[in-house]
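There's a structure below that I have some questions on.
What you see is the complex with one protein chain gone and the rest in place.
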Amino acid sequence: MTTVMDRPAASAGHTASRKPLIERLNIVTALVLGAVSSVVVWQLALKLLPQDADTAFFFNREDKIMLLALIAWFVGFMTGIGALIGPFRWLMGKDLNHDENMFLAGKEQGVKRYFRYTTDHKVVGIQYLVITIIIFLVGGILAMLIRTNLGHAQGGWIEPQTYNAIVGWHGIIMIVATIIMVTGPFGNFIMPIMIGARDMAFPRLNALSFWLIVAAVPPVFISFFTGGITTGWSAYNPLASQSALGMNGYIAFICIFAISTMVAGANITTTVVKMRAKGMTWNRTPIFIYGVVASVALALPAFPVFFLSQIMSGLDRAFATSFYNVAGGGSGWLYENLFWIMGHPEVYVILIPSVAALMEMAPVFTRRPLFSFNLAIMGIAGISGLSVLVWAHHMYISGWAPLLNAPFMLTTELISIPTGMLFLVLIGTLWRGRLWMTMPLMSIFALLWNFMIGGITGIYLSDVPADAFLHGSMYVTAHFHYTLMGAGLTGALASLVYWFPKMTGRMFDKTLSWVSFWLVQIGFNVAFMGMFMVGLAGQPRRVESYAEIFNKGNLVTTIGAYTIMAGMLVLLHGVISSWRSGVKAPMNPWQAKTLEWTVANPVPLENFETLPVITSDPYGYGKAQS
Amino acid sequence: MSVETHAHSNPHHEHPDVVGSRNRLGVILILVADIAMALSVLFVYFYLRQQNVNNMWLPAATSDNPAVVALSPKGTWYVTGLAALGLLTHFYGLKGVRAKNQTQLVLGGGLAALFSIGALIYQFIQISGAPFTTTSGAYASCYFLIAGLNTLHLVLTVFIAIGNWNRSRLGIYKADHWHVDIVNVWWVWMTVSSLLGAFALSFS
Partner (left out) sequence: MTNLQTPQTTKWWKKSDVKKTFLLWLILTPIIGYVGTTVQLRSIGAPASEVMASVKTLMGVFTWAASPVAALVAALALTSLSGKRHYGDNPPAEADHQISNSPRVASTWVVVSTLLCLFALITGLVVLQKDNESILDATAMNVNVTGQQWVWNFDYVESNGVRSADLYLPVDKPVVFHVTSVDVKHSFWIVQMGIKMDANPGYVTETAVTPNKIGVFDIRCAELCGLLHAYMQTKVHVLSQADYDAWLTAKSTIEGAA
C-alpha cells in the first residue's frame, strides 16, 4: 500500500515542473515501472521471506515470491501508464480540467495516442483490435503446434509436459481473445457512435479496461516459461495446486482480466442505458447494441466468481489454505462449481455479440428489414437469463449432486428455445432479400451451418446419459469449437470486414476476404468433423498421444487445421495491406442506416458536431408494397 | 433516420444531474460485480462447512496440534458496527449538504472517515490475533478469506471516505453533491457486505 500512497505526492511535485506528469506517462514508463517494481519485489522477497517449514506443501515460498512479483508488476504497470492519476486527483480534490481531459482523449497527438492512457473510445477500439489480433496470432500458433503433434499417433515430438502447457495456454488465451473480439474492438469503436454518443460514459474506465488487458498479458507469457499452465484452461483444482509455478501466471492473468471485464461491463452498460441519442427509444436501438450489452452485463456477475476462484487457488498455493485441498477440508467440487458458474455464461458472453453483429449486418446485405426485432431481443434476453442457471451441466458426471442432474438438464435444454429464435431472425431476414454477395453476408450462412451443428451436438451433450459417454472426449472439444469458433469467430471476422472502412478509413480487400472466408470455413468444418468422429470413437480430450484407431480422424483434423491457418494468414495479410494501402472508403460504403455511417472518415474526435435525433429504427430497407 | 439538433452542443457542460445519474448507475453496476463476489464467498463458506470433507472443517486435536476452535463472531460484528456508524455519520453529512449546510457535511464526512480508519485498524487486530493459521483447516481458510475481503473493502472505504471529506472541506460540493450521494451508496454496501461476513461467521 505504501508505494501506492506515495504516488499523489510525487505527482503533485512533478506537476510543477515543465511538463505535467499526465503528459509524460506512456507505455514506456509503464513497462519500465512495471518491470522495475516486479524485479525489486522479487529480489526483496527472495531475501526476506522465511524458508518454508518442513511441514509445508511444495512450492509455498516460491509461489509467494512469484505472486508478489506479479502483483508488483501489475501495480507498477498501471501506475506507470497513469491509471492512478484520476483517482488521486479526486482524492486531492483537484479534478481533471477540460484541457487535461482533452489531452487524455488524445487530442492532436497523432499516433502517440495509441501508446498512452487515451480515453477516446475510437483509440481504445483500435487498441483492442490490435491486441485481439495479436492474441489470436499466438493462440493460433499454439493450436497449430497441438495439431501438428496430434497429426501422427505416436509422433508426439512435443514432451507431455510441454504439450499440456501448450493446450492450457491455447485454451485460456483463445477464451480471452474470443471474449474481447467483438465487444472490445467494435463495442468500443462502433457502439458509442451507433447510439449517437460523443464518447463512453466513463472514458477513463474505458482506457483502464484496455490497459488492464495489456497488463494481464505478460503474466500469462511468463507462466509458459515457468512450468506452464498444464491443467487445461479450466485449471481444475487440486491439479492446479500441484502444478508448477506457471500456474501463478494463470492466476494473475485471470484476476487482472476479470477486473478489466467488470470495468468494461459497467462502462458499456451505463453508456447504452444513459447516453443514447434523443429519440432512440429501446425499439429504435440497433440489435447489435443489445448483443453487446447482454454480453457485458452477463460478464458483470459472472467474472467476479472466476476472480474469487483464482484468488482461492492462489491462497491454496502460497499460504497452504484448504479451499480445494481435500486433506485440509477443501473440495474440488467447490472449484468446479465456481468455475462453471462463470464458465457457462462466459460462452454466451462470446456468442451473443457475434450473432447480434450478424443480425445487424443481415438487413444491410439483404436490403430488407430485420425479421422480428422483438424475437431477436427475446432470444438474447432468454439466453442471457437461462445461461446463469445451467452451469452444472459441466458436472453431470462429477458426482457432486446426482439429484440435480435432471433440473440442470431441463434448464440446459430450454436454452435451445431462445437460440432457435435467433435462428429464425437470421433466416427470416435472408428470406426474400436481395442478397448482396459479400463476405459478411456469406458469414451469416456460415454461422447458420456451424451453429446448427454446434447446437444439435449441444443437445446430445446436455442429455445426461449421452453425456456420460461423451463428456471429456474430443466430441466436447469439437462441439465448443463449433459454437465459439464456427459461430462466434465467424461473426467477429464478418464484423471486421463490415466495420473496417469506418475504423481505418479504407475498404477491406474483397478478394482476400473471400479467399480467407472459404479457406477458414472449409478447413474448419473438415477439422472439427474429424474431431467429432474421434470423439465418438472414444478419444479423450487433452491427450498428447492416442490409440491407433484414432489415426485417420486426427490426420483429417490436422489437415483441416492447416487449411484454417492458411485462411487466417490470408486474412492477416488482408488486414495489414488494406489498412496500409487499401482503397479509401466512402462515408457509407454499405449504404447502411445506423448512425456510425453518418459520420465522416476518419471519425472526428467527438464523433458528432451536433448530436443526432432519432425518428425511426435503422432497418427501414425495402420498397413499400403498394 | 436522423435529424440534426442544437441541444447539448457541448458535452463538457452537461447538467450535473445527468452526470450524477450516469455515475450512480456505473457505481451500482460495479457493485453488482462486487455483490456477486461477496455472495460467492458466502457460498464457499457454507459449502465447505456443509461438506466437512475428512472432518477438517474444524480439525480435531492431533498429537502435533490442538483442536481448532472457531472464533467468537463478536469481533466481526464489531467491525460491522463500526461500518454502520460510518454509514450513519456519512448519511448525516449527506443530509447536511442537501440542506446546504457545509459544516454538517464536513463534520459527517470527517467522522465517517474516522470510523472507516477505526474499522480497518480493528479488522487488522482481529486478523493478526486469530488463534489459528492458514493451514488450520477449511474454517480457518474461510475465516481469512472473509476477513481479507472485508479488509479490502475497508481499504477502499478509507480512500473514498478521506477523499469525500477532503473534497467537502475544499468546498467542492457547494454547487452539486452527487458525489456525496454515490459515496453513500458505497457506504451502504460496505455495511451490508461486512454484515454478510459477520452473519456467515456466526455459524461455525
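Letters A and B mark the chains in the order given here, with residues in each chain numbered from 1 onward.
Everything below uses one rule, namely that contacts are C-beta pairs under 8 Å (C-beta built on N, C-alpha and C of every residue); 3 or more make two chains touch, one makes a residue touch a chain.
Just so it is clear, the structure is predicted and the values come from calculations on it, not from any experiment.
Contact with the undisplayed chain is limited, among A:Met421, A:Ala527, A:Met565 or A:Val599, to A:Met421. When you scan A:Ser223, A:Thr285, A:Asn405 or A:Thr594 for touch with the missing chain, the hit is A:Asn405. Of A:Gly151, A:Gly232, A:Gly279 or A:Gly505, it is A:Gly232 that touches the chain left out of the display. Interface with the hidden chain, as seen from subunit A, comprises residues 160-161, 164, 230-232, 236, 238-239, 242-243, 326, 331-333, 366-375, 397-399, 402, 405-406, 409-410, 413-414, 416-417, 420-421, 423-424, 427-428, 430-437, 445, 448-449, 452, 456, 459-460, 462-466, 468-469, 471-473, 510, 532-534, 536-538, 540-547, 590-591, 619-626.
One rule holds for everything that comes next: only the chains that are shown with their structure count from here on.
Distance between chain centres (mean CA atoms), subunit A to subunit B: 30 Å.
Those residues of subunit B that touch subunit A in the shared complex are 1-9, 11-12, 18, 21-23, 25-26, 29-30, 32-37, 40-41, 43-44, 47-48, 51-57, 59, 134-135, 137-142, 144-145, 155, 159, 162-163, 166-167, 169-170, 172. Chain contact summary for the complex, subunit A toward subunit B: residues 1, 55, 87, 90-93, 95, 98, 101, 196, 198-199, 201-202, 205, 262-263, 265-267, 269-270, 273-275, 277-278, 300-305, 307-309, 311-312, 315, 319-323, 326-331, 333-334, 337-338, 341, 593, 595, 598, 606, 610-618, 620.
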